[in-house]
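Presenting chain A:
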Amino acid sequence: MHFNRRNAIKVFGAGLAAGAIAAPAVARAQSAPYKLGFISALSGPSEPLGRPMLMGAEIAVEEINAAGGINGRRLELAVRDSKAKPDVATVATRELVGEGCNMLLGTVSSAVALAISGMLQQENAILITCAAHSMRLTHENFNRNYFRITDNPFMRQGAQAKLMAELHPDVPAWGGLIPDHEYGRSTWEAFKYALNRFYPRIANRTPEIADPIFTQYGGSDYRNYVASAMRSKARGMFVSLYGGDAVTLFQQARPYGFFERKSPIVDSANEFIVSRAMRAQTPDMWVGSHWYFGAFRGNPINDRLYAAYVARTGDAFPDGFLSEGHAAVMAYAAAMKKTGGDASTPAVIDALSGLTFDSATGPRTIRAEDHQAIKPVVQYRLRGAQTPAGFEVVDFRVVPGAEVIEPPTPGAPVQW
Partner candidate 1 sequence: MSLIQAHGLTFAYPSVRVLKDVAITVEANESHVVIGPNGAGKTTLFKVLSGEIFPQAGSIRYDGEDVTRLDAWQRVHRGIGRTFQVARLFGEQTVLNNVVLALECRERINGSSAGRWWRLTPARALQEEAMERLASYGLDRRAGDAAATLSHGDKKRLELLLTLALHPKLIMLDEPTAGMAPEDRRAVVALINRLREEEGLTLLLTEHDMEVVFGLATRLTVLNYGEIIASGDPEEVRRDARVQEIYFGKGGGHA
Partner candidate 2 sequence: MPHPPQSRPFGVLTPLAAGLVLAAFATLPFWAGKGLVFLAGIVLVQIVFALSFNLMFGLTGLVSFGQAAFFAAGAYASAWLARSAPGLPFILSIAFGAAVGAALSFLIGLVALRRASGIYFAILTLALGQLIYTVIGKTTALGREDGLIGIARPVLDFGLFRVDLATGDRYYFLLVVAAAIISGALWWVWHGSLGRILAAIRQEPERVRFLGVDVRRHREYAFLISGTMTALAGALMAPWSQIITPMIAHWSYSALPILFCLLGGSARFWGPAVGAIVFAGLEHGTRNMTGMAELVVGGALLLVVLAMPGGILGTLARLSGRPAREGAR
């Protein structure tokens, strides 16, 4: 009569035991190839960001292995989904470290990056993030095991404001539509700082900056925010909503004549995600990006990466996350060449600090002080068009990172 319960216990026991056997078995594989741990959002709302990042990393691994690997050893990726949730990412990180992956890369969300970054020293691991933008990562919350190979809001929004001062010196009145969380606020902070810095210098005018309009995250109705923006005197609009929220906002804004009254529009980081959804309805706007393949033609890494992407997907407009996943692998590869094959955490950290490595956006240098990469900031002007993709890139600009990067203050907040 108690047979079934006892059986259930056996099943539990067996399950736990299976887990026990599996873990060391995977760990054994460490001796041959170098294993890199990839963690990013592969499901949930951020999946469209995490997928190209993974593809970029895979392409880099294939290229390096095809060229004979590093120091004669192959590279291998161990992939985990963070679901853009810090607790899931924490489990995945510990799991990867337990399997012998001390070199980690990836992450879309700043919350995930901060969560992993906080446990790196305890776990004796390294993380290179490909897209997480929080300034805290290289400032307040800096630690030696963390590296960022892409730009940050100070650089990105700085370059965007600088470009606006150059292209639209006659538009000094700016406003913003900002998602109400730390990323949104820090992009606005950076953009405002740079407007005040560059408009007087370049356009010879003092900018008139309206209070930003804070929006709800994950909403279905942004009409009231649109109406507030329409009432504002600001002509130029900085928008840092992302993904589906940005699509919803633009979609609901169009009939109000938003894009006739508000110009230029600056989008902080949506790559081609919004235009891929909106196609011909895509508004005319300047978009901040990690990488635009058209801006680096002639760079063999860029051209090979683009060709590999088109071959895999049939799509002509890769998002910048592709190059960042790719670049993170390139950074590890370069560091390991420098260590002569020593993949231990202290050796790789030393090698990455101050490292200059080649990427699809050209050479990047990781600052030794705060582990922030000096890399070019890319922007392009997009609009809807009768093309197969439904939109076109009208113009693009590349600003050298050194022109817009903040002074390193690891451990302390950015000085605005």
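What we mean here is this: a contact is a pair of C-beta atoms (placed from the backbone, for glycine too) under 8 Å apart; a residue touches a chain by one contact, two chains touch by 3 or more; residues count from 1.
The candidates came about this way: all candidates are chains of the complex that A comes from, given by their letters.
Note that the structure is a prediction, hence the values are computed from the model and not measured.
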{"item": "Of the listed candidates 1 or 2, the one touching chain A in this complex", "value": "2"}
{"item": "Partner candidate 2, residues of chain A touching it in the complex", "value": "1-6, 8-9, 12-13, 15-16, 19-20, 23-24, 27, 42-43, 47, 79-81, 85-88, 90-99, 110-111, 114-115, 118-119, 122-123, 134, 136, 141, 180-182, 217"}
